[in-house]
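Below are the structure tokens for one structure; questions will follow.
For this depiction, one protein chain was excluded, whereas all remaining protein chains were kept in their positions.
This part shows chain A:
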Amino acid sequence: MIEEQSIIKVAMADLNVGSQDSLIRTTGLGSCVGLTLYDPGKKLGGMAHVMLPSSDIAREGQLNIAKFADTAVPELLSRLIELGAVRSRIVAKMAGGSQMFAFAGGNDTMRIGPRNVESCKLALEALKIPLIAEDTGGSYGRTIEIACNTGVLFIRSVQKGSKEI
């Protein structure tokens, strides 16, 4: 990558969008899911760092919509459309949702990673956005980065090396 690309950071329970010359990155995904949306025509991308499956369990006064799968996905979509993306072209990729610690007889919290993945898929289905690639599950952390000029999602992990999807 020779040309200058600006890096847009997405924190935990955060989301953001970017255009052609940007890389959108989130670091240290464990049970959280990094969900990306991309319009290949306009070369616009977006990423959400989803922490929990459903806003139903939220007990906070002011809801952080980037935190929950059911609220983050629609919000990310409308932010991307606001930026100029064409809805019918938008495709999704995602990574993360691992189970960092395996315990015998674990409670619901222990399965939060797989539940985050399921919930993101349901949200995508509801919006009729095709999920074209995913790297989810396992028991390790990931750092991901989407290149808005190509839509390629780079995934880096300590235990399983790097890959692109």
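One rule holds in what follows: a contact is a pair of C-beta atoms (placed from the backbone, for glycine too) under 8 Å apart; a residue touches a chain by one contact, two chains touch by 3 or more; residues count from 1.
Throughout what follows, contacts and distances are computed from a predicted model.
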Listed names "Carbohydrate ABC transporter permease", "Heavy metal-binding domain-containing protein", "Chemotaxis protein CheY" or "Cytochrome c biogenesis protein CcmF", matching UniProt entry of the absent chain: "Chemotaxis protein CheY"
Touching the absent chain when the full complex is considered, from A:Leu15, A:Met51 or A:Met94: A:Met51
Hidden-chain contact residue, picked from the options A:Gly28, A:Gly41 or A:Pro74: A:Gly28
Contact residue for the chain not shown (choose from A:Lys67, A:Lys93 or A:Lys121): A:Lys67
Interface with the unshown chain - residue positions in chain A: 11-13, 27-32, 51-52, 57-61, 64, 67, 98, 100-104, 109, 112, 139-143, 157-159
